[in-house]
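Below is one structure. I have some questions about it.
Just one protein chain is left out here, and the rest sit where they should.
So, subunit A:
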């Protein structure tokens, strides 16, 4: 398996809205904390070091 970089979530617009909603009312620091927890939770869920490595590379690419 490799990292999926093509559309993969049903109704991603709705997920995007949920993501923003989760941050609503949070301070900058709280928002950062939430993002950090999300990264950790999702990384653990994915659980595949190769995919995570590819995700890190994609995020860092300009």
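One rule holds in what follows: contacts are C-beta pairs under 8 Å (C-beta built on N, C-alpha and C of every residue); 3 or more make two chains touch, one makes a residue touch a chain; residues count from 1.
Everything below uses one rule, namely that contacts and distances are computed from a predicted model.
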{"item": "Omitted chain, identified by the protein name its UniProt record gives, among \"3-(3-hydroxy-phenyl)propionate hydroxylase\", \"Butyryl-CoA dehydrogenase\", \"2-ketoisovalerate ferredoxin oxidoreductase\" or \"sulfate adenylyltransferase\"", "value": "\"3-(3-hydroxy-phenyl)propionate hydroxylase\""}
{"item": "Chain not shown: contacting residue from A:4, A:17, A:33 or A:56", "value": "A:33"}
{"item": "For subunit A, residues in touch with the removed chain", "value": "32-33, 36-37, 39-41, 44"}
